[in-house]
Every structure is written in structure tokens, then in C-alpha cells.
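Let's look at subunit A:
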Amino acid sequence: MAVRANYDYDWPSRSAAELYGDDQLVHIWWKGNPFFVSAQTFRFPKAMPFGELVGLCKGFFAADPDFVPDAMDTVQWRIDKVDVTPDMSASLEANGVGHKSLVEFSI
Partner candidate 1 sequence: MSVSAEPRPVGVDLQENEENRALVEAIEADNEDLNIRHMPGMIRLTKTGQLVINQASVESRLGRPWETHEFQLAIISYFGEFVEWDDDQIVIAWKH
Partner candidate 2 sequence: MTVSPEKPARKLSMKQRYTALTHDLDWTPTYVTEEEIFPFTTFEGIKVHDWSKWEDPFRLTVEAYNKYQAEKDRRLYAVLDGFAQSQGQLGLTEARYMNAMKIFLQGIPIHEYDAHRNFSYLARYANGPGARFAALCQSMDELRHAQTEIHTLSHYNKYFDGMHDWHKWSDRVWYLSVPKSFFEDAMTAGPFEWLIAIGFSFEYLLTNLLFVPFMSGAAFNGDLPTMTFGFSAQSDESRHMTLGLEAIKFMLEQDEDNLPIVQDWLDKWFWRGYRLIALVAGMMDYMLPKRVMSWKEAFELYFEEQMLNGLFKDLEYYGIKPPRHVQWAIDEKEILSHQVYWVLYQYSHAAAFTTTIPDEADQAWLQESYPETWPVFKAAVWDKAQRVQDAGGRYFNPGLPQLCTVCQIPMGFTEPGDPLTQCQRQSVYEGERYDFCSDGCQWIFDREPTKYRQSWLPVHQIYQGNCGGPTLPDVAAWYGLQPGDGAEYLGSPDHQNWLAWHGQAPKED
């Protein structure tokens, strides 16, 4: 519904895609591991290969002492809650990762 106001109320998003140029925000969620209290938000180039995202994850999630980086090579990826098999050499955009998409895995 429209906001009840005494004028025509319409304001833009403070996190619209165009505010990030050639980049976009991406949420990465290690589902089932509350050691990282929530999904993590990153700013990545849309053109970044998906494989690079996996490499970054291997470094980032090492903050968990039980993390084994190689386990990431065999996880089931989900993008916006749909199972996918990403093309590691294709871009995030080509893999269907959009602005504020949720990229999810579990180990």
C-alpha cells in the first residue's frame, strides 16, 4: 500500500544497484553454521568469475577454526534459494548472481 502522507510520497532506494557502478552487493551464507552469526555482505564486481568468489570464501571462512577450505570445492551452491551448479570461469552476472542476491552453501 502507499504510505499515508499529506503529499505525494515517493522516494528512491538508498541501496539501488546504480549506486554501486560496475559492482554489486552479494550476500554469502554458510547455512547451518551460526559461528558466523548471519550471512555476510560483500561488494563484488559483476564481472568477477564465480571461481574467484569461491577463493575469497576459502580465506574468509577460515575464521572458523573447524573450517577445511577444500570442503568448498564440493559444496552444493544455491543462488536465491535455487540449487545451481555454477560455471566457475563465468562471471557472477552470467551465473545469475544479481544485486543483493543470496549465495548459499552448507558443509
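Assorted remarks:
Just so we're on the same page, contacts are C-beta pairs under 8 Å (C-beta built on N, C-alpha and C of every residue); 3 or more make two chains touch, one makes a residue touch a chain; residues count from 1.
These made the cut because all candidates are chains of the complex that A comes from, given by their letters.
Owing to the predicted nature of the structure, the values given are computational and were not obtained by experimental measurement.
Looking at subunit A and the listed options 1 or 2, the chain it touches in this complex is number 2. Of all residues in subunit A, only 1-6, 9-17, 19-20, 25, 27, 29, 31-32, 34-43, 60, 63-66, 80-81, 98-102 touch candidate 2 in the complex they form.
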